[in-house]
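As you look at this complex, bear in mind that one protein chain is not there, while each of the others sits in place.
Here is chain A:
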Amino acid sequence: MAMNGGVTWRRTEKIDGFNFSPTDTAEEVHVLAVDDSLVDRKVIERLLRISSCKVTAVDSGIRALQFLGLDEEKNNDGFNDLKVDLIITDYCMPGMTGYELLKKVKESSVFREIPVVIMSSENVLARIDRCLEEGAEAFIVKPVKLSDVKRIKDYTTREFRAGEGEEKERSRKGINKRKLRDSFDDLSPSPSPSPPSILFPSPSPSPTPPQSQSPSPSLASAPSSPSPLDSPTRRLKMTISE
């Protein structure tokens, strides 16, 4: 059985499909939030706590790795005994970027199955593609809103429940399209509605955690580095503009 930290229980509990026990405090989603900005850390912490998550907030990728026990000094992969269920990290950070942190997490056999969400104030397609292809669960454009956090929490906890494929795919597709469509409207100056605030990779047929070869959960058919036209988000965009 794969090691899934704090979320293993959800698989076994899925007898009738929706068996949340009333006292879920032991199974509270534990999120590791990484951001060098104190203001942003405070905001993300509040957003997560209000969404009933347990939060550990750190100010750098290095500290995040230290917290996980993945830093260079200990040469073991450790155990996920801190039971981190989700990592949410800023992209632009001095020292180690969120992208580099993502890679380190995905390289670890113990931690690679922890969903990693990237946040960035810059809506750069190439950056988004790169992150999603490296295995990021989602990409949030800052400023982060409560709806983003709720969606992420919902998405990452539901991912481990088998049998919801269709409904989940439909809702994920809906999220993708709506958010990308909004991005066209955002080309006009303020006061405009928010740009696409959250992007997920396109749904894969079976919601199993990525295997060691980690096929990119995206629309791009080529497994090797895709051309800009083949990038997951670009192809989605092109489909919508038809």
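Methods note: a residue touches a chain if its C-beta (ideal position, glycine included) is under 8 Å from a C-beta of that chain, and two chains touch if they have at least 3 such contacts; residues count from 1.
Rule of thumb we're sticking to: contacts and distances are computed from a predicted model.
Trainee: For the chain omitted from this view, which of "Vacuolar protein sorting-associated protein 16 homolog", "DNA-directed RNA polymerases I and III subunit RPAC1", "MTMR7 protein" or "Histidine-containing phosphotransfer protein" is its UniProt protein name?
Mentor: "Histidine-containing phosphotransfer protein"
Trainee: Residue by residue, what part of chain A touches the chain that was omitted?
Mentor: Its contact residues with the unshown chain are 37-40, 42-43, 46-47, 49-50, 92, 121, 142-146, 190-191, 194.
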